[in-house]
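Take a look at the structure below.
A single protein chain has been omitted; all remaining protein chains appear in their positions.
Then we have subunit A:
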Amino acid sequence: MRMTQGTFSFLPDLTDEQITKQIQYCLDNGWAVNLEYTDDPHPRNTYWDMWGHPMFDIADAAGVMMELQSCRKAFGDRYIRLSAFDSTHGWESVKISFIVNRPKEEPGYRLRRQEGNGRNMRYTTEPYADAKPEGERYGV
């Protein structure tokens, strides 16, 4: 299955050229670009691990792409997302966030159901990959 978090997950994986253009759009808007990686793709896993600080002071997309290449080299078997942060008053949050690297195989999620009273159900979503410890989930 294909995990579809992020702004562009329904499109074919973006090429580096396409990613560069999106980064340029973020920088032109004055947003800080940030790279994060994880091997726990649970939809409520908010805090992916940061690849350094958000790049507040990088002015051109090529610099961000270099960071992305290094991140891919270290964590190419995991999900990597690129997000951009707008510090303007009234927003002060993420403006765009999209996947720039995926594991080769995405086994998907198990939905666990716990039957309660009155047909009420407790649902739990678990990435199948979570069965293994962090770092061993998607092979290398």
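The criterion applied here is as follows: contacts are C-beta pairs under 8 Å (C-beta built on N, C-alpha and C of every residue); 3 or more make two chains touch, one makes a residue touch a chain; residues count from 1.
Keep in mind that, in the parts below, contacts and distances are computed from a predicted model.
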Per UniProt, the name of the complex member that is left out, chosen from "Nucleotidyltransferase substrate binding domain-containing protein", "Fe-S cluster assembly protein SufB", "ABC transporter permease" or "Ribulose bisphosphate carboxylase large chain": "Ribulose bisphosphate carboxylase large chain"
Residues belonging to subunit A that touch the chain removed from view: 1, 3-5, 7-12, 14, 18, 21-22, 25, 41-44, 46, 83, 89-98, 108-111, 119-121, 123, 125, 127
